[in-house]
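Every protein chain except one is present and positioned as in the full complex.
Chains: A and B, in written order; residue numbering restarts at 1 for each.
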Amino acid sequence: MNLKKYLSLTRNGIMESLQFRLSMFIVFVGNLLYLIVVYFLWKAIYASSGEEVVNGMTFSDTLIYLVLATALFNFMEMYTVWQMGRAIQSGAIVLTLLKPMEIRRYMFWEYSGNFVVNFFATLLPTFIVVSVVTHGAIPLGMNLLYFVISVVMAVIINYNIDFFVGTICLYTESIWGINIMKQVIVLLLSGATIPIAFFPETIRTIVYWLPFQSIYNSPLTLLLGKSSDIKDIGITLGTQLLWCVVTYAISKLFWKISLPQITVNGG
Amino acid sequence: MAPVIDIKNVTKEFKVLNRREGLAGSIKDLFSRDYKTVRAVDNITMSIEQGEIVGYLGPNGAGKSTTIKMMTGVLEPTSGEILVNGKLPYKNRSKNAQNIGVVFGQRSQLWWALPLVESFRLLKDIYQISDEDYDGMMKLYRSLVDIEPLLHKPVRQMSLGQRTLSDILAAFLHNPKIVFLDEPTIGLDVSMKAKIRTLIHALNKEKNTTVILTTHDMGDVDALCRRIVIIDKGRMLYDNDISHLKGFFGSYRTLKIRVDGDLKKEAEVIGKEFPALKVEADDEWISILVDEEKITVMEVFTKLQKTRRVRDMQLEEISTEEVIKKIYEEGVE
Partner (left out) sequence: MKRRGLLFYARLYCKILAQDLKSKMSYRADFIISTIGMVFTNIAGFVSFWILFRNFSTINGWGYYEMLFLYGFSLVALTPAQCFFDNNWSLRIYVYSGDFIKYCFRPINLFFYYQSEVFDIKGLGQLAFGLGTIIYSWIKLGLGFSPLMLVKVVIFLITASLVMIALQTAAAATCFWIQNSFYVLDLAFRFKDYAKYPITIFNKGFRFIFTFIMPIAFIAYYPSLVILRPDEVPLLSWLSPVFGIVFFYVAYRIWMYGAMKYNGTGS
């Protein structure tokens, strides 16, 4: 594997995203607003419940969870479905297929520059601010390592799911519909909008058997260090790894099966 | 009669962002921005009469579309005055729009998903065309082109040629005084080009519509325009009859000969024999550009034949394309 060609894609990505200085600022404001709303909403919820701990989470736990879930969302969102959908509709997908790189890799590495920018622009600052503001509610130990490993796998699972959904665009013109369905399902069932701990028992059981909770719930639970039991950590990471492999295999297979849609129909 | 378009000393300036290059440049751009002023149109004056077809020519980025945007009322001139039908287009964009039609070769203005006839009906409502006028126009269209197969086809399913044709018909539908055509034949095949030229010509004759045509295709110019205006870098280089233009360079003809031996070397020798003429050689021909006011082609040819065996020869009149190219490159002088 020639690393240089991947890195040159990364570099271009960084340059492009820097040009959008205003959009960076706007994303920042947007997230800040969201966090403010989340803060007051949950404050009201906890105040009304009259309890310190609801469903095993304190107010600051919930807040850290949701703040970092948002940061993770912005870090991971690659708009893959949109890009693939557009490329398929405009026929530009054929050009991508001509590149001397497998398309899923090409798209991933083309975006990878944004990971670097997003990491320093949103994820890291959010993390620092949160840990300072909450006076060390986030434990700083081995859990950070688990968190990083977990995030890497979350990115992969998320990308695999996106690529899978993007492939559906080969069959239908409805990019918007496909994308919104994916987004809604992933955000709700991954615990990005409401911590899974708050879900009713039955729904929670179902959700644990689906890949989505590996995207947000797993890394965040590991980070909050709710369980220091090495067995629990092993199970969480193991489940993620399993989902990495399974989603990779499925999305790759689906793409392979679907490719004739282009070659036969001419895009 | 007052001219339909009257442009006096019009200048248009834009502010553009100077982007720096490279990664370091992008980071610098993040913190400070550097603007510069570009003069897209520089002191242009011309007037156009009702019913004229004017070819508006210039290389890419010469300021053609900026001028057109000012005439259509989308842009306001930085200085100078434009009058279209005696009014300032920028101040009366909506009113002005009623009297003009616009076609951009690559950008359809029709409703993408609708059959053409539905687009026409919407345009009828938008421009408040009376039933009588509408029917009259459709009758004229039917006599000029075979539109029946197009009428019930959604625009998105049309070929580029059909779409351009439809766009032109749509632009003339409300019988505007002026129609702006921006590269109407771009990307079309030869027969479609001919069809479109015939259509434009016929509509201009029939309705006495003024047509402003920008194009890079000299075939369009030769087929349609009597008058051409050439601009480059925002400045007007030429505004006169096309025949007059040819007169400028008409005394030039190109003599092409083929001789034995190495053409490049031969060309050098000939160049020394006729120091006043431009001599070039390619793989097949030696081309000699002859200014007939100084020496006739026959004289040159006779002289050449005396010293060497000419195996083959061709004589080329200078084409509009070459004239324009010369003007772009060297100016009118």
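The rule is simple: a contact is a pair of C-beta atoms (placed from the backbone, for glycine too) under 8 Å apart; a residue touches a chain by one contact, two chains touch by 3 or more.
Since the structure is predicted, the reported quantities are computational estimates derived from the model, not experimental observations.
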item	value
Visible chains that the absent chain touches, using the contact criterion stated earlier	A, B
Given B:Tyr56, B:Phe104, B:Tyr141 or B:Trp285, the one touching the chain that is not displayed	B:Phe104
Omitted-chain contact residue, chosen from A:Val53, A:Ile180, A:Ile206 or A:Val246	A:Ile180
Residue ranges of chain A at the interface with the undisplayed chain	19-20, 22-23, 26-27, 29-30, 33-34, 36-37, 40-41, 43-45, 47-49, 54, 172-174, 176-181, 184-185, 187-188, 193-194, 198-200, 203
In chain B, positions touching the absent partner	14-16, 40, 65-66, 69, 72, 74-76, 93-95, 97-98, 100-102, 104, 107-109, 111, 113-114, 118, 121-122, 125-128, 154
